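One protein chain is absent from this view; the other protein chains keep their places.
Right, subunit A next:
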Amino acid sequence: MAPTMATEWNINQVRSDFPILSQKLENGQQVVFLDSAASAQKPTIVLDKEREVYSQYYANAYRGVYEFGAKVDEELETSRETVREFLNANSTNEIVFTSGTTMSLNVVAQAWGRKFLKEGDEVLLNEMEHHANIVPWQMIAQETGAKLRYLPLTEDGQLDLGRLPEFLNERTKVLSVTAMSNMLGTINPLEVLSKAAKTVGAKFVVDAAQYVPHGPIDVQALDIDFLAFSGHKIFGSTGVGILYGRENLLEEMPPLLGGGHMISEVHLDHSTWAGLPAKFEAGTIPIAQAISLGKAINYVNDLGWENLQRHEQELSAYAWEQLQTVPGIKIYGPGLKERGAIFSFTMEGAHPEDIAQLLNRKGVFVRHGHHCTMPLHNVLNITASVRASFAMYNTREEVDALIAALHFTRERLRLNR
């Protein structure tokens, strides 16, 4: 692709858009935030938008004809349209506001699954999925008698596509996969998987929670049936997420939650459902958060995804190279070409919890534990790992700070003696 006319990546400008990144700790230390895979920081434009909603025209959504109500509805629909464009969905009817990825995946499993899965059917997952793309399927499988199958991984933490024929067959009704592993950083080949799913007539479900802050996904080009992501990982607020569903599929699914706004008529003995997307938006949705999600997406759109990806690739390459210089480090997952800016590792002789606590002493914030991927940790034969995850606002200097803090950790834990 030819370089766009978009402006050069100005990391200082980007960082200045995130007030929290200039925060200093009590001891004057600069914060090095390397846990964006868990939840990303918010730019001023998102913070301002929420404040604008609450201070200028807040009202419940889709209920009032008065001015505030109308303004809220208009803002929500603008945000929905931004999400539609971001995913290249056909219609805003396909964009449902939920509370997050977990809720979205539960809607697919519970509402679609309960109606369409039956005994003997198979749902194909894989060993790298996080709990939100395992547990809802387990629950519905138990109810319907469908069987869960797991595509194994290669040694270097990629889906073992060579074994796909063993696991995918005419009984497979769903192939659900993460676009990017939240532990290994692996970016999965959605195109290949989508085609494979479609050849056996399976629905293709994508958990895009981890991927969305790193790039847009075209649901039409990739022939995706359902896609889920969370606002808070793409620099938006917590409490809001998206379920994309192909219109005809959402149409034929029953609603999951019953209540206000999702109905057309309510009688004492029965009710009828509202049209899309309201059918899946029972109750009061997270109004200000859903509105500001549009702003978060606008923000990255304006920075330019190509610029963002170039910056993250450079940063990843540098982190990858620098991490290898630390004695005893083992990084999980594939090589640079197949991964995004997530690095989960262990260090020989040091417990991940100690590492995370000692890094914190140097102002370096990382996650430790099983990262909601216990099956994956079992496959890797470890109980926990340390995860440094990078976002577009991170810098080479922050990689240096991480490395220095790891050396400090080794020193403190007497690993150099």
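Quick note on the criterion: a contact is a pair of C-beta atoms (placed from the backbone, for glycine too) under 8 Å apart; a residue touches a chain by one contact, two chains touch by 3 or more; residues count from 1.
In the analysis below, contacts and distances are computed from a predicted model.
Participant: Which of "PTS ascorbate transporter subunit IIB", "Xanthine dehydrogenase family protein subunit M", "Cysteine desulfuration protein SufE" or "Ferredoxin" is the UniProt protein name of the chain not shown?
Facilitator: In UniProt, the chain excluded from the picture bears the name "Cysteine desulfuration protein SufE".
Participant: Which is it among A:E143, A:D156, A:D218 or A:E353 that touches the chain not included here?
Facilitator: A:E353
Participant: Write the list of subunit A residues that the hidden chain touches.
Facilitator: Touch with the absent chain occurs at residues 27, 350-351, 353-354, 357-358, 361, 368-369, 383-384, 412-414.
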